[in-house]
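For reference, the structure discussed in these notes is given below.
One protein chain is absent from this view; the other protein chains keep their places.
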């Protein structure tokens, strides 16, 4: 009998499918539509120390096989999250990944420290959000800048820690190696690609922030390459994502070296896409007599 | 009356539309299908000093709104090109851009030096081809590595020189600034994005070379962002490309700061796409009372 | 997944389409419609024009990639309907004006019908503004008391808010804003139906946020219907 269970840094996921941060809120909304407990886990909307209103103007734009978003980390802040949502999330049979972003080092640290007291499976440290002008972006581009924040957070964080990398990084492999060296338990990759759309009628960028983040099937081939490059160079496990929209895509990411895969944009194609992918993976395993995903993980 | 003419480093293009290197051979094939002389120019298949057979195995793979290619610089070499194709190309009423690649610095230099004796409008130096294992890729990633080759080529090259940048560069803005500082006449950007596709049935990468280059509409939002970032920082003109598949896309690139635009993958959607784009630009100019593309260039 | 029952062209770019869908949807709600696999990525939000237990009717305007595809659908073709999503217009009584601009008229057929059913004593007048061709006059007359039509002008000029207890509106932002201004100092309470760009359609992604006096609200889940004051009162 095939078993879709995977171990990620000592945490058991009943299957490798996780809903990606920012695309599933805190799980409540999709939870009303399908049985999210059939997934492996859920990564929360990116949280910051204080509540944020997010960006003004258009926040979503369609591109060929992709979308650009500029939500700008709208979120209720870690305190409200811990008070209002965490208990409910923990009541679910799901691995609970809390995604944390920030403006500056202090924000990250305070948010992470505050979360130490709560039950959480993983902190997913978003050093890569391209939307906040003064925030995420800068941390995730240069390895040595990122090192500082990873090191400080690692010192403070009592939870398992996975670092979410930006595909806009100068050298994503060295960034991942740095995370491993600094004691991260895993890598989540990739976040959105920095991109531009112009409203030619208005002669203005579509987004108030000018640049926004590209996700969806369009980016899959590049995200997959990055996961593979990193998987060849680090021993800590990877949550792979970027355009996954079918179980075949998920298997590609696993063969490229991912242990867990995350589904973001594809939930907008079909709210229960994550479920369809989890089922597809199981069927694939059974018909190919794969008993454990280890057998195909990283075989490229 | 609107005039689609643009000046690029002192060379007049009757309109800003150029067919991109590697997607139009030396122009003969499309020349048999539509009137290519209605375009602004043509960039030749990438040439190396000696003839090359290119890569083995599958060379093309479709992805959502994109294609991956791994041609591996198959080409007849600069000598055969100069003897068999150059005269014909020069007989056309088109700006003639000769794209040059190479394995190592000496290859580039010898090829460029050889071409000094011929009539050519531009040398487009491809420091970015991701397909040749030991070749292009490395030159275009790190600014200081690229500087060497740009400097040497610039010293030797008697033609106008535009440098074709890779979107895989660690810092594409600093790369472009370096090209300007080293005396390049223009920037061509972007080449293909390094990407991976896996044949899950065979449990093998689709391409013999493992990674291959992604192009087409999927990459447009990211390419456009890069053009805009570079346009804000250099004074030399830019040939912008990456997924352009309509006149609206072309106008976006011009508003982002490109002087000339190149059409690659979209010619596979429709062989005379370049022509449709040139006509679309003209109509857009007329109906918006734009007399010179200068009026909208770089307004973002 | 439902089947198309019929799909009719009403004018150059307006279409009325009926699809199978068991539902108990209410006035003002919408569906996320999709008649393709993965391209384009997003489904399209379309309001409920009319419904019964087994089917929903949509009024849509062909403006781009997605809605153009809807125009190609024929009887028996399949379409994915996710929904009904969003809140509803309030169940109100009294003298009510429903004001739609362009395809913003869509929700007001079911709304008029529902409000008259709810209290047959209510007066429900419909105001429809079109840029070139008037549509569906006969249909709206069947469910409303008065139907005012304006082609090529400004429908809001035809309304005297003092005649009404409530004004419900849907259409271009500029129209809704002006109507809010016009109603502000009258007795009429105004509700507006917002048309932000959506992605998930269910409140999970925060791309549709609308600034309101009560803080950020999700158009897809907290809306699309908001008290006019909440949206325009803070501008």
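First chain written, first letter: the chains are A, B and C, and each begins at residue 1.
Following the convention adopted for this analysis, a contact is a pair of C-beta atoms (placed from the backbone, for glycine too) under 8 Å apart; a residue touches a chain by one contact, two chains touch by 3 or more.
These numbers come from a predicted model, not from an experiment.
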Touching the absent chain when the full complex is considered, from B:25, B:183, B:280 or B:298: B:25
Selected from B:74, B:177 or B:279 as touching the chain missing from the view: B:74
Residue touching the undisplayed chain, where the options are B:2, B:65 or B:229: B:65
Residues belonging to chain B that touch the chain removed from view: 22-25, 28-30, 32-33, 45, 53-54, 56, 58-62, 64-67, 69, 71, 74, 216-217, 245, 265, 267-271
On chain A, residues whose C-beta touches the chain left out of the figure: 64-65
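Everything that follows uses one rule, which is that only the chains that are shown with their structure count from here on.
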Arrangement of touching chains [line / ring / star / complete / other]: complete
Of A-C and B-C, whichever chain pair has more C-beta contact pairs: A-C
Geometric centre: closest chain by C-alpha means: A
Inter-centroid spacing, chain B versus chain A (mean Cα positions, whole Å): 34
Gap in Å, rounded to a whole number, between the CA centres of chain C and chain A: 35
For chain B paired with chain C, centre-to-centre distance based on mean C-alpha positions, whole Å: 47
Junction residues of chain A, two or more chains touched: 64-66, 216-217, 245
Per-residue multi-chain contacts in chain C, two or more chains: 38-39
